[in-house]
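To start, I am sharing the structure in question, which I have written as structure tokens.
Removed: one protein chain of the complex. Kept in place: all other protein chains.
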Amino acid sequence: MTLVERSFASLETGLLLLPAAVFLAGWFIVPLAQLLLLSLADPRGAAAPYAELLGNAVYRQIFLNTLVLAFNVTWICVLLAYPTAYLLTRLRGWLLGLAVYCVLIPLWISVLVRTFSWMLILERNGPLNAVLVSLRVLERPASLLFNNTGVVIGMVHVLLPYALLPIYSAMRTVEPRLLLASEGLGATPLMTFRRIYLPLTLPGVAAAATFVFLLALGFFVTPALLGGIHNLTAAMLIDNFVNERLVWPLAAAASFCLLALILVLLLAASRFLQFGQTLVAR
Amino acid sequence: MPLEFHAIAKRYGNITALWPLTLSISAGEFLTLLGPSGSGKTTLLNIAAGYLDPDAGAVLIDGRDVTLLPARKRNMGMVFQSYALFPHLSVFENVAYGLRVRRRPAGEIRRRVEEALALVRLDGLADRAIRDLSGGQGQRVALARALVIDPAVLLMDEPLGALDRQLRKHMQLEIRRLHREFGRTTLYVTHDQEEALVMSDRIGITNEGRLEQLGTPRQLYERPGNAFVASFLGESNLLFGRVSERNGGWACLSLPDLGINLRGLVDVPLAVGDEAAALLRPEILRLRPDGGDGIAARIAETLYLGELIAFRLELPNKQELWSRRMATESWPSEGTEVRVGWQPEDIRVLPISANQTRE
Partner (left out) sequence: MRPGPSAAGHAVGSAVLAFLFLPVLAVVPASFNNSSFIRLPPQALSLRWYHAFLADPEWLRALGTSVSVAVLATALSVVLGLMTALGLDRAPPRLRASIVALVLSPLIVPVIMTSVALYYVSRFVGLHGTVLGLAMGHTLLCLPFVVINVGVALKGVDPNCQRAAEGLGASPWRVLRTVTLPLILPGLVGGAAFAFVTSFDEVVISIFLSGSQAKTLPVKMWETVRVEITPVAAVASTLLLALTVLVFLAVQIARKSNRMGRSYD
């Protein structure tokens, strides 16, 4: 290649990347930058909205609730995902295909449809309560909707595949021969699990936990539909600021607080993990 | 057409892939670049094809400087190690690709593709899908694809690496047959010395970006230029020491821990005091009963190789020599003490370090 051809090649690469870069800059970066300016444009002063958010007990509580909710959803998801991912590694043939569909199809389905299904199932006169009462587990129908229980159930349902995929991915990389070797050396299944399998799959668990937690922090639709007035999340608060009270600086500030939270956690997690593969898994 | 490299050099950051290398391949010659992985042979091939730009030097085809010419204008036929067949096209379309690019009329394309397939003995497979081909068949489609465009030079990058032994031997002879029939200039790259010996008019031994030696298979085997070439081509025993005497075409190598001075032929400038190695090919070593002439040794192991017997001989200083001879009715058993002898003119004293030998 001549020098001219080489520069043409670089130009071509640039031209290929330009449209998406311009699009993202104009329709993503610029709006976010504008939002940042908005957060600093409060007539009371640039730091005022942030101060109000952090100073107001109600707002602080909402952020705290968001964190606690995300935390609960995360550990439940991971706990449920681990044995399920293990089951997936043991399946073969059409059973594996079926199981994988069970995980992938919900990922493709709208979060609204999924949340709505739970509204139908969890309501007082709904099928879940009916079954529990008829099995004598409950005396009266329980209030599963418009409270924390409903929100957690719904969010776990939506986020479970995001926990499953990284853990499954990590489990698949464990060579079965390692486990056989451990048993050959006299270890009980429990010891093999504790000393070999668990440590090897831990990075996948950590990735899953991080993934789910970060996604859960930003959740809007599910808590909005399944939760009650005491279950406001940060995202719902932002919605409230914009659509109900029209206080843009506060909305913008709350957004950036949420983003800051997410970025800090992401940075901390990326010290120990690699995310590239989990995104590709989808 | 002849292919020439003039002072071709290539660097990757701090690593020199090719030191300035000059090589001429005559029209119709089959030249093999033989060397270990990373020795620069594939780099040179890619530079010839135009997939890599050299940092210095020129590539000439039929006297014309093509160094700045992009790959698609060089009219070279390349066969890759992984074959690189187009998976979404049929065998016919794969072979026809180069002709379609050249906008040949449909009738001519059909005729030439069928000829090429017949040449590589794949007639009748034109409509097969690539994924339904065996390894050997895939290789031959790749060959047909490269040949059908009537290239100036044929370039082959370890094309037989993925095949099993029997198939590889068969394909070596096939490629040789095709070369004899059409006399196309060919540059072949491999790390398999047997392959190089079978197919080549000349062989160039590469090592760490340099051409160690260039010559016919016989020249390289009988008169290796240094210890590296000797150890790369054919079985060899190398004893390392210092030159103690130099006398015309002879030199003496002092081997203190064996307590002997080895005398052998030498044809490179080696001075007294230089480090050198003595090459003893396994077939020149004579085993004599204990007590006779030669170095004392013990047969540590015998290997039955069918038509040959190989002996692993342990010398008093724990060094080893391998000896080979035809399997006759009987041979000495393991543990026997013997004497190892040879003719001085069968030994070559060689320099150790890399030297560019003029052909």
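Residue numbering begins at 1 within each chain, and the chains themselves are lettered A and B in the order written.
Criterion: a contact is a pair of C-beta atoms (placed from the backbone, for glycine too) under 8 Å apart; a residue touches a chain by one contact, two chains touch by 3 or more.
Keep in mind the model is a prediction, meaning the values are calculated, not measured.
Participant: Of the listed residues B:75, B:231, B:261 or B:336, which contacts the missing chain in the full complex?
Facilitator: Checking each option in B:75, B:231, B:261 or B:336, the one touching the absent chain turns out to be B:75.
Participant: Among B:1, B:60 or B:162, single out the residue that touches the unshown chain.
Facilitator: Residue touching the chain left out of view: B:162.
Participant: Hey, which of B:2, B:28, B:57 or B:135 is the one touching the hidden chain?
Facilitator: B:135
Participant: Contacts of subunit A with the missing chain: which residues?
Facilitator: Residues of subunit A in contact with the hidden chain: 9, 12-17, 19-21, 23-24, 27-32, 34-35, 38, 80-81, 83-88, 90, 99, 101-106, 108-114, 116-121, 125-127, 157, 160-161, 179, 189-190, 192-193, 197, 214, 217-218, 220-221, 224-225, 235, 238-239, 242, 248, 251-252, 255-256, 258-259, 262, 266, 279-280, 282.
Participant: Residues of subunit B in contact with the chain that isn't shown?
Facilitator: Interface with the chain not displayed, on the subunit B side: 49-51, 70-78, 80, 82, 84-88, 97-98, 101-102, 129-135, 138, 145, 149, 162.
Everything below uses one rule, namely that only the chains that are shown with their structure count from here on.
Participant: Distance-wise, how many Å sit between the C-alpha centres of subunit A and subunit B, to the nearest whole number?
Facilitator: Between these chains, centre-to-centre, one finds 58 Å.
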